[in-house]
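What you see is the complex with one protein chain gone and the rest in place.
Right after this comes subunit A.
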């Protein structure tokens, strides 16, 4: 595996900046909308449903068509192939066909000479409906028996029996709000016609292969006639895993009908209305524990609002169940997951993919147990950790890489947790209005797509005869620094500087049948595939040079000082030129499929994850008990990225993930009204954190271990796990609220996000 590279163990792990950083700061990094438009490019806009659930009784597009600049208007009837952009269930319409299932669902598509004309005309369509009774809330869906799939149950032992026998028992509930991705670059795609019916789509998508296949099916073409290209995205966070396909499909449809290039750059409000968000959840728990806070029986019930279609909800809700243990051993346990189908926009992938909600729930249980017993929640957490003899998850996977105990011990020390907890108690005693809270919470995040077949990746590496290298792989760049990591891996194989490696745009005609860049797996999968491709070329060059210079292939070494073959020494460029002249292939694909994983979804048992990434965070907050306002004052993080492929990039993921999680749990509110209309669809009413929301004091340390599994250079995935470090903020706010009633041994009934209003309500609950 990766240890096959003799150089790596000696190499420093370089903290190189993002490969596009110099372009980002100069405004020269090109995003989809920055490409010069071809002459004749049409601009698109959707006409959106005004109803949450209705039969369409008529569509009058006369005024739309008459609007100056409008070239064409399309409805579902104009789709030649399959009217679907759903990733699994084929139930996501590009354009509504006979019925609408959520407010804001696209009903018709306008193509015009200008974007403004398309947007204005789209508001002129007259669609008549026969309204049907919608299910907007989870309660309404449950009452109507509306689900995207059957309830899922993951269990071990006898939770009910253990609960009945438990020394102490408590129950509670928690609502967890949704979250909009708020990628700064909105959804966008352009499509252009090629010869003989071919089509080229440039998309801001995490999943170019899926866009390719969906566009092909939409138009009734073979996939070979559709090429999808992604240079970079201006943020994605899961919001461009399945959701980008809609806009690419619309653009491709217009190309198909008009033969003209077409671009769809969605307006921000429409984007927020039309595309899916993180699932909101209702969680109920019923647990039994002993006097020391050890959990003996745990029953958890998760109800996820999945929206109108299936999208990726089965996997997302499964991951909620997988992470409902977090770092804790749950002896007798039952986890039930309801997947409610509502007439709201279909919920979708978002960094953490259901994991955050599961983890937040069990962290809340730990806090609640501690409150009831009057213990430090950290002691309760420590007593419940996985350990020897207590190392099997509710889904029957044995934990082989548990570092949580050591991680906690180190962070407790470096963050001065105990001293600060005392200082906070003293502060609270003397402060009538402001109360502080502190909490240490944990993260254990399973790495792999839980749908096993997705754990595969391909790469394509070319060495040119001047020694320059081009690398291409199936992963997409959304800001996470995947390309620089892969460039470093490839450069390292050849002993050249990273500048010698050019990573090119992700294209379905270079690497086929790729998985989404998701599940934090981009570097794990594509890094290994690229490494293998590079190693194949290196082995060919070594064999050739050994032959030329009369040494063994093992005596050919690729060093930063050049290529050494026996007594000969040459630059990498010279070696490449010699190999080319010697008619050696300097191009190779590479392929990787994650080993060891298998999972039986019917019984919810198996090994869905190759390994776990761990982390822990201490957050200190202050709450204004008069107004509910609060502030995160300090955060200490210790996070496990295995042996870091690039510490600068990894730190960036940790800090950015944390703040995104903080936003999810504090300021970001997603609400639908009774008619299913989204109320927060622009940054005026949807508040992601600003610079001043970043904790004033923030310390991030990387755990200095390495992956026990032979991943690429023994690194670990980093994209999603840090988001859940922000659970510590929610626990700390709860602790501060509890400080308003120090004699009450109960848990504040705080729901997420902890807006000032939610905090004030929780404070009132404590005093009641």
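In this section, a residue touches a chain if its C-beta (ideal position, glycine included) is under 8 Å from a C-beta of that chain, and two chains touch if they have at least 3 such contacts; residues count from 1.
As a working rule, contacts and distances are computed from a predicted model.
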Missing chain's UniProt protein name, "3-oxoacid CoA-transferase subunit B", "Tryptophan synthase alpha chain", "FAD-binding molybdopterin dehydrogenase" or "Peptide/nickel transport system permease protein"? "FAD-binding molybdopterin dehydrogenase"
Identify the residue among A:233, A:665, A:702 or A:717 that touches the chain left out of the display. A:233
Among the options A:688, A:712, A:738 or A:762, the absent chain makes contact with A:688
Out of A:356, A:527 or A:652, point to the residue that touches the absent chain in the complete complex. A:652
Among A:65, A:166, A:423 or A:570, which one touches the chain that has been omitted from the display? A:423
Could you pull out which residues of subunit A are in touch with the chain that's been left out? 17-18, 20-31, 33-34, 36, 116, 119-120, 123, 181-186, 232-237, 267-269, 420, 423-424, 427, 431-434, 436, 438, 478-481, 620, 622-624, 626-631, 633-634, 648-649, 651-652, 655-660, 667, 669, 671, 679-680, 682-685, 687-694, 696-698, 755-757, 760
